[in-house]
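See below for the structure under consideration.
Every protein chain of the complex appears in place save one, which is left out.
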Amino acid sequence: MSGSSFGTLYRVSTFGESHCAGVGSVVDGCPPGLSLSEADIQTQLTRRRPGQSKVNTPRDEKDQVKILSGVENGKTLGTPIGLFVANEDQRPKDYGEMNQIPRPSHADFTYQEKYGIRASSGGGRSSARETIGRVAAGAIAEKWLHETYGVDIVAWVSACGDLEAGEVDASRITRDQVDANIIRCPDQTVADHMIEFVTSLREEGDSVGGVLNCVVRNCPIGLGEPVFDKLEAKLAQAMLSIPATKGFEIGSGFAGARMRGSVHNDPFTQKDGRLGTTTNHSGGIQGGISNGEPIEFRIAIKPPATISRAQPTATFSGEETVLEAKGRHDPFVVNRAVPIVETMTALVLMDMALMQRSRP
Amino acid sequence: MSGSSFGTLYRVSTFGESHCAGVGSVVDGCPPGLSLSEADIQTQLTRRRPGQSKVNTPRDEKDQVKILSGVENGKTLGTPIGLFVANEDQRPKDYGEMNQIPRPSHADFTYQEKYGIRASSGGGRSSARETIGRVAAGAIAEKWLHETYGVDIVAWVSACGDLEAGEVDASRITRDQVDANIIRCPDQTVADHMIEFVTSLREEGDSVGGVLNCVVRNCPIGLGEPVFDKLEAKLAQAMLSIPATKGFEIGSGFAGARMRGSVHNDPFTQKDGRLGTTTNHSGGIQGGISNGEPIEFRIAIKPPATISRAQPTATFSGEETVLEAKGRHDPFVVNRAVPIVETMTALVLMDMALMQRSRP
Amino acid sequence: MSGSSFGTLYRVSTFGESHCAGVGSVVDGCPPGLSLSEADIQTQLTRRRPGQSKVNTPRDEKDQVKILSGVENGKTLGTPIGLFVANEDQRPKDYGEMNQIPRPSHADFTYQEKYGIRASSGGGRSSARETIGRVAAGAIAEKWLHETYGVDIVAWVSACGDLEAGEVDASRITRDQVDANIIRCPDQTVADHMIEFVTSLREEGDSVGGVLNCVVRNCPIGLGEPVFDKLEAKLAQAMLSIPATKGFEIGSGFAGARMRGSVHNDPFTQKDGRLGTTTNHSGGIQGGISNGEPIEFRIAIKPPATISRAQPTATFSGEETVLEAKGRHDPFVVNRAVPIVETMTALVLMDMALMQRSRP
Partner (left out) sequence: MSGSSFGTLYRVSTFGESHCAGVGSVVDGCPPGLSLSEADIQTQLTRRRPGQSKVNTPRDEKDQVKILSGVENGKTLGTPIGLFVANEDQRPKDYGEMNQIPRPSHADFTYQEKYGIRASSGGGRSSARETIGRVAAGAIAEKWLHETYGVDIVAWVSACGDLEAGEVDASRITRDQVDANIIRCPDQTVADHMIEFVTSLREEGDSVGGVLNCVVRNCPIGLGEPVFDKLEAKLAQAMLSIPATKGFEIGSGFAGARMRGSVHNDPFTQKDGRLGTTTNHSGGIQGGISNGEPIEFRIAIKPPATISRAQPTATFSGEETVLEAKGRHDPFVVNRAVPIVETMTALVLMDMALMQRSRP
């Protein structure tokens, strides 16, 4: 349980820092006989790649995934799938001079304290680059879930700082609509303001946080393992394991805390030949188990800690100093988190789906 | 991973429904040599007990815990600790007539769909009674954490519907202060309004949600296992596994999503002989690892689903009906969740502390 | 992984020492809808009970199991099943005077070194009494495996010291035949010699070891999870976790190490409408996966360490002494291990069967 594995029946174990040979993962438990190519996985990796637009950092990492094992003649064998993306751009020199100064709200200090050593440059395992292994593993899960149950998972940017998107129809939103603009906010008017705002932040050397919404449609009824592995509990863990996340809410969320039971309760009704609910304050999960309604949740993401404005802080030895970060930085990363959120969701659902199938 | 176990090195496995012989848990991995009596565990169990006040339901369950194993002459042996609380009040008749109607926003429907069977009365494992096993196990963890590191964990009610407590000093708040009123809100003026409000809801047959805040003081630096078992990720899972929870936020939370990096970043400073931060938007965790600052988080809890007002809904077979629940119900349960949140927090920290001790 | 849990999808967590309130287990993952009564479980518990005959120790423990949870109206709910057997006969005084002398080949010394504390009397968790929780959990698994697949598991005593049973037809042997004599050796002539031998050992205050054989018939093809959880690997773990076991062999076992490939290989042949093998040196498992042939294995059990003959040894502090154990002791326990071996086998198969069902 040293932290780099997730899932029980569909188990992903990730590895890799920003500046070693590469990053990747091993997936144990992928069902045999699934059609799978590197291209199937690459789509989501490419979506999370930096350097896609003026909003994000202008690095040009290729992030081409290679399947190392577990697939033959385009079909999964049911054996572990090794996934690997080489690190092409290592540039450790960018960070070298900051070694005596733990970057504020980064993990330099805590990694050093925890392990007594840390990667000499960059964020090591706390870097967003670590997520490549999960995204690749989750992309496989997405494919199986979609082919098996028609599961659709779509995330989008619903807020950038104080700028909030208008209502988005979670029952219809598609990834194509989300990707229609570079900030991945389906409300184009607000998206334009967001892009303008982020561009101005880049000039100021500052950054800003935001909120992601995610919906899962066509999730089979019955997923989630009460009581500690309730579906929303595992989703919460999955989302809070993504770098920079600060909050998670399902269905009515914090707003639900203000509501009365007579309003919040979701009445049952006959719906498309099954029992459904007329409202969905539950967010598609009741008693920790999916109920067939869309699963809807939101994730709060803090502003990137790396900014180019000068920051008064202290060195590891406690001396006051001022940190001025150089090099590339992203003023806003919530749009890049979209595929990470989607694939982490897939990892949770995949594990739960296999678990439920084991139940006679 | 069938859902009823939590933790790896300090592992609790719970059992029990509302209307069987009893509820409890087995704790595997408790350090040997800890002084432990049933009284040590009973305190938190009594705090979570219903029937404590006019705010909560007037059941009078005793919930006396019995240690079945693992302790001899008042000391833990390092072997599994069996914990058991008999069910005294079973009264299955209360629910009998509702068997054809899945209660809205309860787990009747999803349990039936998932397992093909469900407890014939009451909420089964989705009932709050299930939490007894965890609270007992967590109370042991609290004791060890406090004796070993001086860890203090305090939760309180910060909102009841729209009523919000004023600022509470998380660096000093105590359980005695929290328990000073029956609604467990340390802002006495607001607490009085809350009590009045909840009393009126009881008369109306309605219910309301609320928000809990929790702080952990004196948490050792270095707890949390990147990347999937980051400290906030495991806390999020733990909190969302508590019945009726809808959201979790750590540190700045959703408010942090609106902030700029230049404001959100927590600058380092020399503090009491160690490196600390001048602000704590991180909520005591950076890169998934505790940094020595207070760990602060909030949990959203929805209104109890059981209300006595009539609810239009449908039967299992899809026929429209009106449900009128009889018998006891709680209009507000956030105050009873206080010890559950504290002990679940202890379960997470305990597991992480033992994990970090294993690291040479 | 503190050691007292076994299995992933059908997970048993045991608790209890010889002289606390009782012993038992929690089973998480039992399929819902299984008919289950305490009587179903009691049969195997009674078979492992001491005091059944002059061969074993004359204690009269009742070992009546109580189902604490997870079953309602005679059906499993799919929720955790709590199982409990009260300790009726505690008599800690029997062992009191030996506290300064670690009993040779017992676990007194190693428990004290590992935990820094140990149960003040008796073997604590190293006592055979610990196995009650597993036997109860395994008895449920047996029932499900038999009802679902027709799985039959039969173990018997094949050797007592140098006395070896003649050939037993593993394809037909039944538990009734095994229980036909008190030493559970289906070769009645050899059984008579064994009983005579064990009786003489009791008079001499000595003990002897033996060998158990076990066969599983009608195991579904495809169970076992390569590579670390190969079926024979988990069986080996399960068997070596039983107190006093010293060896495990599957199929040809150590004899197979002497054979040539041309003799050892099991040729395939058409058999009852499926592909089978003409010989079974593989013991029903190939590549870690069951192949449909009977699974056959053997377990070596050492002589009980508790004997009444005087033993020169040393105290905890290293002083030479002579230990003369008083009170009850069993000169031979291999017959009592029969239900333990059978139920541990069921625990392995159950977990593997659920695992394989999860695979689409």
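Note that the chains are named A, B and C in the order they appear, and that numbering of residues resets to 1 at the start of each chain.
Just so it is clear, contacts are C-beta pairs under 8 Å (C-beta built on N, C-alpha and C of every residue); 3 or more make two chains touch, one makes a residue touch a chain.
Just so we're clear, the structure is a prediction, and the values are computed from it rather than from any experiment.
Contacts of the undrawn chain with the visible chains, over the full complex, involve A, B, C.
The chain omitted from view is touched by exactly one of C:H146, C:H281 or C:R328, namely C:H281. Touching the chain that is not shown, out of C:V85, C:V135 or C:L201: C:L201 (per the contact rule at the top). Among the residues A:T8, A:T131, A:T277 or A:S308, only A:T8 touches the chain that is left out of the figure. Within the set C:D63, C:D187, C:E249 or C:E342, the residue that contacts the chain not displayed is C:E249. In the full complex, the hidden chain is touched by subunit C at residues 1-6, 8-9, 14, 102, 104-107, 109-111, 113-115, 123, 125-126, 130, 159, 161-162, 201, 206-211, 221-222, 224-230, 232-241, 243, 245-254, 256-262, 264-270, 275, 277, 281-283, 285-291, 300-307, 309, 311-314, 316, 318-320, 331, 355-356, 359. By the touch rule set out above, subunit B reaches the unshown chain at residues 8-9, 31-32, 78-79, 148, 226, 354-355, 357-360. One chain is missing from the display, and on subunit A it is touched by residues 1-5, 8-11, 13-17, 19-26, 28-29, 32-33, 66-73, 75-82, 84, 114-120, 124-125.
The definition used in the following text is that only the chains that are shown with their structure count from here on.
Although subunit A and subunit C share one sequence, what matters here is the overlap of their interface residues, and that overlap exceeds half of the numbers used.
Using the mean of the Cα atoms as each chain's centre, the chain most removed from subunit C is A. Every chain gets a centre from its CA atoms, and the centre nearest the mean of all protein CA atoms is that of B.
When chain pairs are compared by contacting C-beta pairs, A-B ranks highest.
With centres defined as mean CA coordinates, subunit B is found 26 Å away from subunit A. Subunit B and subunit C have Cα centroids separated by 39 Å. For this pair, subunit A with subunit C, the centres built from the Cα atoms lie 46 Å apart.
Multi-chain contact residues, meaning those touching two or more other chains, occur in subunit B at positions 1-5, 8-9, 14, 114-115, 125.
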